[in-house]
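Only one structure is covered here, and it is reproduced in the block below.
Only one protein chain is missing from this complex, and each of the others stays in its spot.
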């Protein structure tokens, strides 16, 4: 059975530890954190775990795979080292803070023939998978637009801003659904509470196959929203992750432009049909994700969110951030500098 | 008592006619439309009305004021003519399709000393007025960001696109609340169903006093949303116009950055307080608006949404549309051309 | 074309007048009310109407049918008189305040061969009709229980208590769906604000075919609820009349008791399937109802809510009220006096 070690027991780490302990698909044998208190706490919970303070120690232990849930800036070094030592690697999202390093990791995993997977949990959520099926089967028709809202009050993260924290989720869902990189993107935001760390932001994307997409993310919103609207030419979907029982609603609705019967104007017809909320599995996405990782190691199958996918997500954020319109940080000359291919 | 005539009985006109008939503050005496069927229908409903097919005829009748609810392209000519003939003028929103013409009308109204008012109905809604009071009193603290969503399925208008139809509402609310023009703006959208007529669009605004704002508008959305979130440094408000009983919710919540007590890092503190939904008058905004118009004529008071206000709304849309990123219409060279004051 | 006159322009009367004027299926020619102010108001709105202060005058006018929307205590006399004079009669719900008089009217209508219809509007609502189809087709399986909640703040009616005002609606829906009278019923309530006029009440019904039903009605509730849950052995339905877009939700869910495979206990299996919200016509039920009345007059068809149906609704209320448990009104000896057929 695959033996797994984990590095990083901060904010998100304990959730991964819980699932590593819960699944019967792997053996969770070791963990690592610089903070002694965290190590003590986790070993009280899971007494069989060996605990290390230094990543090198863990990497030298008898493990086949490593789960990395440390601050983002450390992902690259840790993942590279682990791959070099022949470990299969799971890196919490985003893969790195930089596209070229992310691509380097993806390439390295191929060279050393190890599984590299990025922890884009939402891509394993039954609701997101259901929408993917609706898109791929053509049931929604041609995609026209997608609109994401992911806002709530706090929790401010120390290592990243709201785009790198929250928008990463929406972009991973977007790339999974569309299976293509955006051709253009820009962003707009503000650092309201802290200097130079956006807590409210909007991103726009355009895709070569047609659809446009918008993401609204915020740590400064009084109500929690996790709402995505997908508009196709045939049907429309609202995916609301805060709805406890009906996360996906499929609307048989649309507007069609019909050619005139004889002479005259094109006619718009509105179609108002039924709404269907499919029953969805209640399995925790994090558990599905971890078991997918183990399965890919065992079978050699490419993870759905492999290194390349993780690098694509980082690339999409960077694309939007290159054309950033952010009042606070560059007050004198800030501007929208243009779009690739456009006049400047 | 003020005698009022109305020009234009199409889509929105009958609502204005109903309210003109309902109020006891004016005498609704005449109406005008090119379409005989509409004239017959309205005079069946309100038999005392004189009916005309040509605007000139109505303007020559014994009326003090005229309500113009015709297609947007005709607003300028009709309003100018009515002002020249000494009538007080109410023009349905937007005032014109062009800022300079809107400003010309505003100036003309001053010269001829007549009341000119734009029909931005939402500015008269008790919910919007309540939020204005919260902002002006300082109860919300410094404004940080505003986010508007106004989406539903249809109804496609013939004379304008979704920005000039729906975003006009949000921009009028935004300018009323902030009492300043944006310094920068841009827009992004797509014409999904028809050629060169956006049905999905996003707009971004930046204001010199600090706040940023985003508007999402769509005719292609399966669920109706009329939601606005206003984030202040002290408190936050959600205004949801689809909520039948609690349109305004005031959240005593926030995030504050506090200086370190001795050495060390700045600390974020989250404040989670009560939510209050104030009781609001159920009076129809359209009635309040029309009675405000009559009152301004009688007292000489400046309307809350006077010609200048109507021109400012048009200017804000034009500002966003000058920096438009719209894939469909200019497929070869479309781009975001820059922001005024920025390098190009 | 059928000529219709209306008696009673109080609380609900103006809505019926509006629809009588709106439909092209009949000619709305005369109206009657004791209150001169109401007569003046209605004739300003519909100038072609002849206006009378006395019902006898209206009944002598040239009309084929009469719509009665007066206080409940007057329904019997007015309807009887109208039927005797050969008019078709529509009586606003409830038909009378007394079962035997209601049955007498139903019988009289047969004798004089005129259409008698009770204004149970909800029975004509597309949502209620959809649920009826689901029940009759067997799609829901055997009915197990029905639960109705119809509560809000006010409006206190002068002529009746909350049971005779609000529960009448739910009972009409219940009898329409089940097509049978309850075999037992009882009620429980309190007169909180006024003496001897219940403003909060609960009713229970049992039907010979199996299902039980509960109705909760209140004029003293801070939130408006119009919610009905129908539980069948195969599927379940929630009908929420306050939902603007999804009034009917059909759940493919249930619990089944299965015999043991070999020895052992019966097994419960839970079935969690999809939810479907069928698209429903947006036509106003009141208009459908009035046009159904006209159609029945023309064709001789029996109205869905004919005199017998109206009498059955009154009988069901009386059955529940005979076994009333109401603390306030009989403080010393109040009690639940028993159930027919039970020991006393």
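As written, the chain order gives the labels A, B and C, with residue 1 at the start of each chain.
By our rule, contacts are C-beta pairs under 8 Å (C-beta built on N, C-alpha and C of every residue); 3 or more make two chains touch, one makes a residue touch a chain.
What you see is a predicted model; the values in this text were computed from it and never measured.
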>> Which candidate, C:167, C:200 or C:286, sits in contact with the chain we can't see?
In response: C:200
> In the complete assembly, which of C:47, C:86, C:154 or C:244 touches the absent chain?
Replying inline: C:154
> Where the complex has a chain not shown, which of A:15, A:223 or A:295 is the residue touching it?
Replying inline: A:223
>> One chain isn't shown here. Among C:2, C:34 or C:272, which residue touches it?
In response: C:272
> Who touches the missing chain here, C:33, C:216, C:306 or C:321?
Replying inline: C:216
> So which bits of chain A touch the chain we can't see?
Replying inline: 47, 223-224, 242, 244-245
>> Touching the absent chain: which residues on chain C qualify?
In response: 144-145, 147, 149, 151, 153-156, 184, 186, 188-190, 192-194, 199-200, 202, 204, 206, 212, 214, 216, 218-223, 229, 231, 233, 236-238, 249, 251, 253, 255-257, 266, 268, 270, 272, 275, 323, 325, 327, 333-339, 341-344
>> Under the stated touch rule, tell me which residues of chain B contact the chain that is not displayed.
In response: 246, 252, 272-279
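Keep in mind that, in the parts below, only the chains that are shown with their structure count from here on.
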> Centre to centre, by mean C-alpha position, how many angstrom separate chain A and chain C?
Replying inline: 52
> From the C-alpha centre of chain A to that of chain B, how far is it in Å?
Replying inline: 37
>> I'd like the Å distance between the centres of chain B and chain C, where a centre is the mean of that chain's Cα atoms.
In response: 42
>> Give me the residue numbers in chain B that touch at least two other chains, ranges are fine.
In response: 223
